[in-house]
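Heads up, the thing below is written out as structure tokens.
Note that one protein chain is taken out, while the other chains of the complex remain in position.
Should a chain be cited, it is by its letter among A, B and C, assigned in written order, with residues numbered from 1 in that chain.
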Amino acid sequence: MTHGPGMNGLILDEPLLWEKGKKGRCGFSMVEQDVPEANLDNLENLLGDGPDFPDLSEIDVVRHYTRLSTWNFGVDTGMYPLGSCTMKYNPKINEKMAAMPGITTSHPLLEDKLSQGTLQIMFELQKFLAHITGMDAVSLQPAAGAQGELTGMQIFAAWFRKKGEKRNKILIPDTAHGTNPASAALCGFKPVAIKSGADGTLDVKVVTELMDEETVGIMLTNPNTLGLFEESIRDVTTIVHEKGGLVYCDGANMNAVMGVVDFKRCGIDVMHLNLHKTFSTPHGGGGPGAGPVCVVDQLKNFLPVPRVKHEKGRYYLEYDHPDSIGRLHAFFGNFGVLVRAYSYILSMGAGNLKKASQLAVLNANYVREAFRDVLHLAYDKPCMHECVFSDKMQHKYKVTTLDMAKRLIDHGYHPPTIYFPLVVPGAIMIEPTETENRDDLDQFVAVFKDVVREAKENSERLREAPTRTKLRRLDETRAARKPCLIG
Amino acid sequence: MTHGPGMNGLILDEPLLWEKGKKGRCGFSMVEQDVPEANLDNLENLLGDGPDFPDLSEIDVVRHYTRLSTWNFGVDTGMYPLGSCTMKYNPKINEKMAAMPGITTSHPLLEDKLSQGTLQIMFELQKFLAHITGMDAVSLQPAAGAQGELTGMQIFAAWFRKKGEKRNKILIPDTAHGTNPASAALCGFKPVAIKSGADGTLDVKVVTELMDEETVGIMLTNPNTLGLFEESIRDVTTIVHEKGGLVYCDGANMNAVMGVVDFKRCGIDVMHLNLHKTFSTPHGGGGPGAGPVCVVDQLKNFLPVPRVKHEKGRYYLEYDHPDSIGRLHAFFGNFGVLVRAYSYILSMGAGNLKKASQLAVLNANYVREAFRDVLHLAYDKPCMHECVFSDKMQHKYKVTTLDMAKRLIDHGYHPPTIYFPLVVPGAIMIEPTETENRDDLDQFVAVFKDVVREAKENSERLREAPTRTKLRRLDETRAARKPCLIG
Amino acid sequence: MRYLPHTTEEIGEMLAATGHERLEDLFSHIPQACRYQGEIDIPKPLSEWALNDHFIAIEKNIQTASAKAILVGGGSYSHHIPQIVTSLMSRSEFLTAYTPYQPEMAQGTLQGIFEYQTLTARLLGMEVANASMYDGASALAEALLMSLRIQKKKTSVAVSSAIHPHYREVVRSYLLAGSFNIVELETGPDGRTDLSKLQDIEDLAGVALQSPNFFGVIEDLETAGTAIHSVDALFISCFTEPFAYGLFRSPGQCGADIVCGEGQSFGMSQSFGGPGLGMFCCRSKYQRNIPGRVVGETVDIEGKRGYVLTLSTREQHIRREKATSNICSNQGICSLTAAAYMASLGGTGLRRVARLNYDKASYLKNALVECGARPLFNSPTFNEFVLNFADDFEPVRNRLIDKGIVAGINLGRFYHEYEGAYLFCVTETTSKAILDAVISEVRS
Partner (left out) sequence: MRYLPHTTEEIGEMLAATGHERLEDLFSHIPQACRYQGEIDIPKPLSEWALNDHFIAIEKNIQTASAKAILVGGGSYSHHIPQIVTSLMSRSEFLTAYTPYQPEMAQGTLQGIFEYQTLTARLLGMEVANASMYDGASALAEALLMSLRIQKKKTSVAVSSAIHPHYREVVRSYLLAGSFNIVELETGPDGRTDLSKLQDIEDLAGVALQSPNFFGVIEDLETAGTAIHSVDALFISCFTEPFAYGLFRSPGQCGADIVCGEGQSFGMSQSFGGPGLGMFCCRSKYQRNIPGRVVGETVDIEGKRGYVLTLSTREQHIRREKATSNICSNQGICSLTAAAYMASLGGTGLRRVARLNYDKASYLKNALVECGARPLFNSPTFNEFVLNFADDFEPVRNRLIDKGIVAGINLGRFYHEYEGAYLFCVTETTSKAILDAVISEVRS
């Protein structure tokens, strides 16, 4: 505990909402009843009693959530090196922009002429994302990365349907994020796992063997979930294309390669971006996100409708695309998230976006070097935005990745992603992001090294961690065995 | 620790600002240089190097203050029964109103016709405060209660100057807030202390004895700082007036008597209000506040200038008052605070303001009853908005008010005001305010009783408190003896 | 750039530590053929203040930004949002946290979601709720997929044509690949779903209704439930306006097996349609089939009550292609917002505001009918209703727009058979003065 920010402090307890309150209290400002009460007579058997909600005063609600918030840890609290999640700083100004009254009150069903400003944001953001990825056309509708993947898979399906081809397998590397096979399966495809090569990247030979004319193509992540760039990407995409297949790229790790990699040149046909990662929109404890889908020209007619267009100074929605896969969202996706990403891109400009990727990669490599003698490095190659270690060197002390992760909490750090990707047993996946400064990285490294030292010298302490949080280790098995999902 | 919200939790450490940062970092968004650089040649011996400030990135600043905030406790965190301070809930909507762009960008030196809205707020608030107190005219200029007192004292001085009378003593009860004698002294008056009567209120006889024609009058607090209403107020004001004196009322405790007491009818000539108490504006860890001054008709020409007037649908500033004591503030006082109070009064309306006072008094009496057998009650009379106990019953365990206060912290409560008023040795002054609900009062009472029990059973524990905060008891003597005021 | 903390010296030192000379060298293994050519073509960076000006210009380009009222619902509703909800939900501990994978650092989010699940289940009269879906539309699609998972051998679902047309489009997109059969149920002359032909449909796994439906009509859910269960299908009840359940019986009370819909009304601004909140409930017997994240209660090693993400064996990160859904990031802060909103309202407040919606909508509806408009359907409605006008309503609507009021949308966009019928929405946010302005414009 010599370097870290972790220490004890007073935080307050707080019961569940319905353990508070008194019937008749009210935390809501009631509007005047300026019209006569309407007749309820014809409603008898439809009327209910309303739900049993606790009645609270305004201060009750304020204290409840203020206290709950103090049990949480966010990027604003401290370093959050959660691999694959790109927990970078979320600029406050973006929140302000998304909260502008004209934006928050705009209704999604009005005629285009009443919504020019909102359509403009969407149109320009589409253009920006196309330019950033190198792709040709973009739909902003997917509400998260996984829905972006689903969209992409549906485009695959529609493409082959249109061509009259019946294909139903899809190649997915074993390092893929869980959403990849799940999204493919939702579309009725049968995922075929590709074992990644000894160096953690795709083996062209394996792809060649597996790719055939019953396979729609490949769904890969680049940079992949080991934090490595798929160097043979051009060969892979060529092979797939030669067999009439399409290539999907999970672009959730775009933060490593903005201004560095052109995905169209790599041979990608469809990709999604996670705006809540690369483009700095906050994660909100689980969402909302946004997972725009970018495609090459030949697939643009398959994108979801409506599409946002611009002509003669007028923005408009276009519905008439018979090849379109249809709609994925009731309206235009998580528009408020799009506004934040748009605001971020405008604040950064081309140079800073590229710089952000460079620094993200620099930070990851710096951390990778720093730990190489205390943690087992899963693949000893230069990494991109994240680096993956394992607990192999700690096995002899009967200390696991989980123990080290929990002990980091005591020191005031959010742990890295653990036990993912599955191909690295006991994985510890660290993604510092570019917004961490060097001093903070050094402190993190020093603390983690302390933990590693403790693994040897006082391993019990790690197995008991965390001890400084409001609650100690939680019993997840019990939660799953006898689920208690409502109170 | 069976009832209270206090428990341990993880909070983070954070160094001083200048222990962070690196020259060349920047947390500020720089404006474009769209004009040519100006010549600096004629400035040589005037130019400096600029201060040695740390350079930080935006996230550095965000984390710094986010972490600092977690070491603090506010009304939103929990109960804050600090007597004489009226720590009631500060509605969030008032913050929003004060932050409206039209308001925040308004400049104080422009012609009236460009500032009608801001003048309207001031004019209406003046009127509201006059109606709430029963007084005739109001100035919103004083930036806090103490400056309101100073204003009042200056009005006293100006009144006697105008009458050509030389008086320089002023009667001030021994229960008065420290700012009262300090403000009187700033005006060149000599405070004469009045010992309060056996029941904690003014003794008419003593006032009669002390009031003479060399005395400008009396400066009292009503309800007083023992939480008691000065029942003989009418007699006292009559005596003072008979000797040609004036009566000042410190109205910081107005929260007890809105819609209940008419201060003009009590015989008050000048009084101030603390908007940051009664009218729910937040205290901001020490300010800003606002201490408007209310006077009766005969004194209104002595109020500070400019005054805000309204005529024929036009609001305007009036400067021409030869009797005025002049200006107390560069502009119009803490305008942003006035906006919040105005917003609060409009939200409450007459009925709710009165109700607020009633419930504030109810809560104080409820707490008073609850503790009567475990804490020594300083004056056993019905109280107003606050009640005062002492540590007399704990002396035998060598436990002081300070020890109990610090132990309350461990339980997650802000302690009451302690050792004030001075007339009650070891005073414990509890002001729950009306925004605390009954359940929370009951919990507070139960916790405090636990502490009292501990005083008997485990007094060492109290003397060691607090133990759950970021820091333990701080050495205030050392701080004062060798002051270290900058780092 | 203020978001990038590295100084030039630090970059140099760090590069030295990683064995590189220039930042570009970090990417030397990336094949030339993959490289980005030139600079990204986006505008040059704006300062915070220039950005603000840019957004003000955009806001001026949103023609409704200064509207007095928008009397349009159709799945996106204008309701009052207490400032406390907005203020509390912007606390960075909530907003800048990730999905609560480390429960010891995320008890705030976790208890908050557990409370959301509970209030949601109470509102909808159900036993179990999840932590959110993307929106009402995808929630409905997932509900239908869930019914197909539960009734493994069946391949058809039936969907009321009175369900929000966009929701039905999303359902089609989601179900297309699975080669499932989607039957649309007609709307009867009373504006309610016609269930008389249910028996004719084979292999029916689930039947979905919306109430209030897209026409604002309250479906007779109880009767519908009986009909649906009699063909051994799961009864899926969906909604776009949860405020209705402050006044009307909940779908759960009427026998629904799965209830889902859009929660935007509970504290989320409209924001051109998102982010909203997909609410999702089911009977507890189906809980292991539910899509999405769920939070459950448990204890820590000292026996203290706490919360964790649970039933993760349903999920993509464990089950991969066999998961109940592909959902990962969902609408986290929106679910917390909805809970804070429901807590601010309380049971008493929810009922009161629901009643106000009903009263105000009834006021406008009745007055326009008095002016000669005809309701498209005569069944009870909540805060939306459809009217036909003797003369073309469009000119009136345009005049109202000039006065800052957008009143109604032409149903013809969604149902060509209802061209010229207008769907109106009135909530507690609309004053009588506005309603009277509409009435007098229609009258004139």
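The criterion applied here is as follows: a contact is a pair of C-beta atoms (placed from the backbone, for glycine too) under 8 Å apart; a residue touches a chain by one contact, two chains touch by 3 or more.
Predicted model only: the values in this text are computed from it and were never measured.
Peer 1: From the listed residues B:138, B:187, B:270 or B:447, report the one that touches the chain absent from this view.
Peer 2: Checking the options B:138, B:187, B:270 or B:447, the one contacting the hidden chain is B:187.
Peer 1: Which one, B:79, B:97 or B:378, makes contact with the chain that was left out?
Peer 2: Touches the omitted chain: B:97.
Peer 1: Determine which one of B:241, B:321 or B:355 touches the chain that has been left out.
Peer 2: Result: among the candidates, B:355 touches the missing chain.
Peer 1: Hey, which of B:79, B:261, B:388 or B:427 is the one touching the hidden chain?
Peer 2: Hidden-chain contact among the options goes to B:261.
Peer 1: List the subunit A residues touching the unshown chain?
Peer 2: 10, 22-32, 57-60, 62, 66, 91-93, 95-96
Peer 1: Can you list where subunit C touches the absent chain?
Peer 2: Residues of subunit C in touch with the missing chain: 48-49, 80, 82-83, 87, 90-91, 429.
Please note the rule applied: only the chains that are shown with their structure count from here on.
Peer 1: Which chain lies the greatest distance away from subunit A when centres are computed from Cα atoms alone?
Peer 2: For subunit A, the chain whose C-alpha mean is farthest off is B.
Peer 1: Can you give the whole-Å distance between the Cα centres of subunit B and subunit C?
Peer 2: 46
Peer 1: In angstrom, rounded to a whole number, how far apart do the mean CA points of subunit A and subunit B lie?
Peer 2: Each chain reduced to its C-alpha mean, subunit A and subunit B end up 47 Å apart.
Peer 1: What whole-Å value do you get for the distance between subunit A and subunit C if each is reduced to the mean of its CA atoms?
Peer 2: A distance of 20 Å separates the two centres.
Peer 1: Show the residues in subunit C shared as contacts by 2 or more other chains, in ascending order.
Peer 2: Answer for subunit C, listing residues that touch two or more other chains: 1, 3-5, 10, 48, 82, 84, 92, 105.
Peer 1: Can you list the subunit A residues in contact with two or more other chains?
Peer 2: Residue numbers touching two or more other chains: 14, 25, 29, 58, 62, 66, 70-71, 73, 75-77, 89, 91, 347, 409, 435, 437-438, 466, 469-470.
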